[in-house]
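For this depiction, one protein chain was excluded, whereas all remaining protein chains were kept in their positions.
Moving on to chain A:
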Amino acid sequence: MVYLATPEDWQRQSSLLLQARPTTARITTKYKIPNLESSKYQKALKRKRDTETGEKDNAAPKVPKGSLVLKTYDPESGVVLKFKTDKAADVGRLIGGLGRLGRHMAALPESTEGECTLPSATWSQLTEFNKDAVMEDAGAPEPTTADSSRTAKAGPSSDSKPQQAPAGSGSGGGGKKKKKGKK
């Protein structure tokens, strides 16, 4: 029972497991909304009230926080890989990942188009692999990749400056920028 730290890690390890055990391994996705009325949560609340003064509790815990747990399990070897998240933003790409893992299960070749259309930026691990592969193939393009990433970094910042300027110019742009930086 391991919780992996990042979705990329989970994806990679699961994909390795599925390549090794495509028939027996399964992936379970659990979406859970906890029952705040259950005794478990009541106890937790009581303890908090004992230690702190209970006014904070009244505001905070009324909305149950859902969670999403992905689990890859292979009964034959007993391997369990888990990843837990509570962010809605992860759902889309995690399910996309399930699709790619599904291709291993179905014994299809790794996806051809799907991979390109996915937001590759979020799968930084994958792109790193790609870069490594390129560098091994030919040492020459290394400086060009570095240049391109530099220009890319410069790109968004130069874009965002003109956006901020007109907004701030109404009431002292310099002051506003500093405040934003501090936050």
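Annotations for the structure displayed:
Here, a residue touches a chain if its C-beta (ideal position, glycine included) is under 8 Å from a C-beta of that chain, and two chains touch if they have at least 3 such contacts; residues count from 1.
FYI, contacts and distances are computed from a predicted model.
Candidate names were "Elongin-C", "DNA polymerase delta small subunit", "Two pore potassium channel protein sup-9" or "Signal recognition particle subunit SRP14", and the UniProt protein name of the unshown chain is "Signal recognition particle subunit SRP14". Residues of chain A in touch with the missing chain: 19-38, 63-68, 85-92, 95-96, 98-99, 101-103, 105-108, 111, 113-114, 119-122, 124, 127, 130-131, 134, 141, 144-145, 148-149, 151-153, 155-156.
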